[in-house]
Structure formats: C-alpha cells, structure tokens
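Notes follow once the structure below has been shown.
Every protein chain but one is kept in place in this view of the complex.
Here the chain labels run A and B in written order, and each chain numbers its own residues starting at 1.
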Amino acid sequence: MVVNVSNLSPRLRQLGLVAVLFGAIPAGLALMGGGYPFQVGITALIFVTLAVSLNLVTGTAGLLSLGHAGFFGVGAYAAALAATKLHWPFLLTLPLAGIVAAALGVIVALPTMRLISIYFAVATLGVGEMIHVSLLNWVSFTRGPMGIRSIPPIEILGLDLSGVIGGYYVAATVAALAIFAVHRLTHSYYGNALRSLREDDQCSAAMGLNPVRLKIEAFAVSCAIAGMAGAVYAHTASFISPDSFRFEESILILAMIVVGGLGSLPGAVIGAVLLIVLPEVLRGIGDFRMIAVGVFMFLSILFLPKGLLGEASAIGLARRQLGAAWRGDIGAGWK
Amino acid sequence: MPDIFDAYFAQQVINGISLGLVYALVAIGFTLIFGILNVVNFAHGEIYTVGAFAGLLLIVGAAPPLLAVVLLVMAVGAAAGVGLERLAFRPIRRFSDEASLKSRAMREATLLSSLAVSIVAREVMAHVFGGEMRIIPQAALLQDVITLGPLTLTNGNLIIFGASVVMLGGLQFMLYRTRVGLSIRAVSNNVLGARHVGIDTNRTIVATFAIGSSLGAAAGILVGLYDGNIYPYMGFAPGIKAFVAMVMGGLSSIPGAVICALLLGVSESVATDFLSSGWKDLIAYGLLVVTLIFFPQGLFGHGRERV
Partner (left out) sequence: MMADVLLEITALSRAFGGLRAVDDVTAEIRQGELVGLIGPNGAGKTTLFNLISGFTPPSSGSVVFRGQNLAGMKPHQVSRLGMARTFQNLRIFPNMTVFDNVSVGAIGALGYGLGQGLFGGAKRAGEISARAWSALERVGLANLAGELAANLSYGKRKYLEIARALATDPVLLILDEPAAGLNDTETAELAHFIKSLHADGGTILLVEHDMGLVMSICQRVMVLASGAKIADAAPKVVQADPAVLEAYLGIDEEEDA
C-alpha cells in the first residue's frame, strides 16, 4: 500500500503532483460541499506559494526574512490598483505584481546584503512594517484602512474564472509554477551555490561566487513569487486591506517553513497546508489559530530541528546546524 | 505665535524623553541578552505586556502604593524572564557543545523559538484578558496634570523620568560594582574564558534574563498607567522600537542603546508636529534603515566579529 515516492521517476512524480493538485483535491473539495472548502483551498495554495518563495531565501540561502508578508502585500496592492484604476486584466496584473515586489526587494536588498545576517533579518522586519504603515496611512493611494473593494475577478482570454473553482485552479496553477521554479533552482547547481552561502558565505566567495549578487538574486526571485501570490489573493478575495499583510502573517509564513523543515521544498508545502487547514478543521475549539502556530513552531524547533521532512538519520547534525537541506540524492540536477 | 509653538515644541520634547526612556528600559533587556548570548530575544516585548497585566491585576486586586506595584511587577517580570530562558533558550543551548554557545545555528534556533514563545504568550493573554483594552481604576492612572509655566505635564512624565533614572543608575551600579554584574560582563566578553575562571554561565545567563526582564516589565506597567491603555498586543510596538534602538546603538552597547532610545522617542514625539500620528511609526523604521546603510556597526558600536 505504501508507495515510496522517492523511488518514482521525477517525471512520474511531477505528473502525480499535477494530478493530485488539479484532480484529486478539487474533487475532494467538491465532495465536501463546494464553496467554503474551495476558499480554504485557495488560501492554502496562496500560502503554499508564499512558503515556497520564502523557503528559497531563508531555507536554501540562509537569509532570515521577517517581512515577507510586506512583499505579498505590495504585490496584492499593485495588482488591485492596476485592476481597479487602470482596468488591467489578471494576465497583466500578475506579472506586474511580481515585478513591483521584486523591484522593491532589490531596493531593500542592495544596501543590506553586505551586512551581517542578523541585520538583514532586522532590516526585513523594518521594511515589512514600513510597508504596512504605508498601506495604512497613504490614504489617497491605497485608501488606507478601508482597503480596496470590488477588485475584478479573474478572466483569462475570455474564460470566466470568477467562481471559487476557477479561483482554485488559478491559485493552483500559480502555486505549481512557483514550486516548479523553486525546485528547478534549488535542485540545480544554482541551488548548490545558494546553499554554500548559507553554510559559509566568506568561503563561497573564496571559491569565486559573488555572495552579494547571489543573495540579491535569490531575494528578488522570492519577492517576485510572493508578489504574484499577492495578485492571486487580490483577485480571488476581491477585497484587500492592510490588515492582511502584518508582521503576524510574515511570522505565519516563517512558521510554515520551520515546521516543514528549512530548505525542504515538500516541507514548505506541507507546512503551509498544515498551518492553514488545521485551524479550519479545529474551528470548533475556537480561534486558537495563532496559538497553534506558535506551539507548532516551538515544538518543531525543539523536537524536530529539521522539521517534518528532515533526514531522520542526521539528528546529531541537525542539532548542530538548524537549517539543513532536504536531499534525496547526492548531487544536484544532472549527472 | 512663536512662543506658543516653542512651548508646544518643548512639551513634545519632554513627552519624547518619557517615551524614549521607556524604549530605553526595554532596549536594555534586549541589549543585555544580546550581549551575553548573541541572540535576539523576540519574546522581550511580551515581558513588557506581562508586566503591564501583572500590575493591573495587582491594582485591581489590592491597590497597593505605586512603588510596591512597580517592585512587585519587576519581580513578576524577573520570574517571567527566568521562565522564558528555561522554556525557549536553555533547551536549545543544551544541544550545543560549549564552544558553539554563540554559534550561528544556536542563534537561529533560539531566535525562532523565542519568536514562537512570544506568539503563544501574546495569544494566550489575548484569550485570557480579551483583545480589547482594559479599564484601569482612575485613581491609579498617572495622568494628574502638573502645570509648569507654559508646559503642561502629567505626574506620569515625572514618575517615568524618575523611575527610569533610578533603574538605569541601579543597573549601572549592578553591572560595575557587584559580582553578578562582573560575571555578566565577563560572559558577554568571552564565554569560554569566563567558564575557565569558574563562572557559572548558566546562572549568569539566568541573572541576565531576570534583570533585563524586570526592567522591561516595569516599563510596561508605567506606560500602561501613563497612557491608560493595557492590552495584549501593547508590547509589540515598544518591542520593535527598543530593538531598533539596540541595533542603532551598536547591538551590545548599553549607553548606545539608551541614547538611541531617547533619540527615537524624541524624534517620534516631535514628528507628530509634522506628520499625522499614523506615519509616526515610520520614523523608527526609517532611522533603522538609514543606520543600517550608513553605520553598519551602529552609532556606538565597535567592530564586532562577522556573524
């Protein structure tokens, strides 16, 4: 009954993932009664996208970012404003959101990447808060705490995807593309270069890698993906306000990759699904969502330093170095 | 007109100093702990909240004099700090061997675990006390108006000023004139060296948490009574501001953190002349980013080893 996934060929695994994401899960959600389950599904997929993007910069490259929700928010507002004021369609607002978020990421990264790692964490925290304060107070542009209403639903080349099922498929496509892109990056020699930065960036520089450039690139890609997740959120929720992009959301995303295992791509996906779906399942108990997030994060740091999908054989190692990568095979990509 | 403006300006500076002293009390806790463990204690803002709620419960329950409230709150804060160290810091430290006491892995794991504990603490307080603000008995508030020429102060301004100066002085005395202070300075200078000369590092770390947390908790209750607001999320903003002050001050310099905290408090307070209050938070983050770009070692920092 148990299928060892790691024994399947990569192509087969990809097909399986696509089948589950686009076939089995929607079917299951439909059986659960449609509307609300699909909405939870969309939220989960948006956070899968966010967790996967944060995993690239925090898990693989080892840069702790505490402001990821800010870039998510910038993407959401860019898409919402372009859609409501300029009447751009989703196919244009999606890349716009990515580009705006990435550009902001580069602006943040340029001066801070040369600094020691804790400063980067502090700077991202500061920038995340600056974004939140700006969204809240720049009323003439963002409408402040009232948020932006009636963001048009998604329509792609005449195909109406305004319902929850359409929204689900769009969110699933974006999440799948994000997973694919981050998988390509982390399982190539580019991923090895980023991992070497996490381990010892001075040493990587001595090997001819340019740490500043690599870090900025990784952060820009990560911000671009987060921005696109924001566009999906804006169009599927049709209403956004600064409250959705606070420090707490940044921490939620961070908790997802910590629970799943820093550096592990499947871990990020599972962590995101777990921390979104579990509170929904446990709704009867009351609104203990953030408590659950905190407890989960704490327990996984304490007892599963490598997260849910870490290598069980390497406990001693895990205790010495928190963020180890999840690797099935020995080397990268092509051999 | 200029006279009125000047008086108003002076008023804002005085308010800013009170605010800055509060940030300073919180920042000292951060700085002490960072100095000794090279770790950012993300749960420090929650200690501030715990202090405020502990004080509120005391006032509602027994209405002791203010001095007793502050001293008891400091005791509660110290206890909370020790508990925090036990829960979020020590288990992870035990994983590491002695040499890696300040290793990067430990720093990351500890940062995340203190973050996790802070979320749990804040949310539990929100569930227990309710998310909204609590009513504080009128008599306990530090809002009696004192008029000094053109300036209108409250007794809260003066009490915060006096209490902070006393606590800062006490801290300085403790760090430079007592055995505990000596071991704290020794461990933050060189953990292994301190161990070799027979200093119990664990006990020193616990003492550091107790001292830093008691100051943070005292700041919490003073601000709560001064502002008239005590709520579960109140620790977040001062926590971040204090954190900014610590970074601006150079991460491990207590005088640096205090000066930067005052700078931050005064700039925020004066800026309300020019900006709507919503934008005021931007000043701290703006100063932070400017400091990081132009003074990577902080304004008062010495070149630290690369981490």
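Here is the rule we go by: a contact is a pair of C-beta atoms (placed from the backbone, for glycine too) under 8 Å apart; a residue touches a chain by one contact, two chains touch by 3 or more.
Bear in mind that the values here come from a model prediction, so they are computed numbers and not experimental data.
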*asked:* Using the touch definition from the header, name the shown chains in contact with the chain that isn't displayed.
replied: A
*Decide which residue listed in A:G166, A:P211 or A:G294 touches the omitted chain of the complex.*
A:P211
*For the full complex, which residue in A:Q14, A:T84 or A:N192 touches the chain that was left out?*
A:N192
*For the full complex, which residue in A:A181, A:V277 or A:V295 touches the chain that was left out?*
A:A181
*Positions on chain A contacted by the hidden chain, ascending*: 181, 184-185, 188-193, 195-196, 199-200, 202-211, 217, 221, 314, 317, 320-321, 323-325, 327, 329-335
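Note that in this section only the chains that are shown with their structure count from here on.
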*Calculate how many whole Å lie between the centre of chain A and the centre of chain B, each centre taken as the average of the chain's C-alpha atoms.*
32
_Of all residues in chain A, those that touch chain B in their complex_ = 64, 111-112, 114-119, 121-123, 125-127, 129-130, 133-134, 136-137, 202, 247-248, 251, 254-255, 258, 288, 290-291, 293-295, 297-298, 301-302, 305, 319-323
*Inside the complex, what are the residues of chain B that reach chain A?*
40, 88, 91-92, 95-96, 100, 103-105, 107-109, 111-113, 115-120, 122-124, 127, 236, 240, 243-244, 247, 276, 278-279, 281-282, 284-286, 288-289, 292-293, 296, 304, 306-307
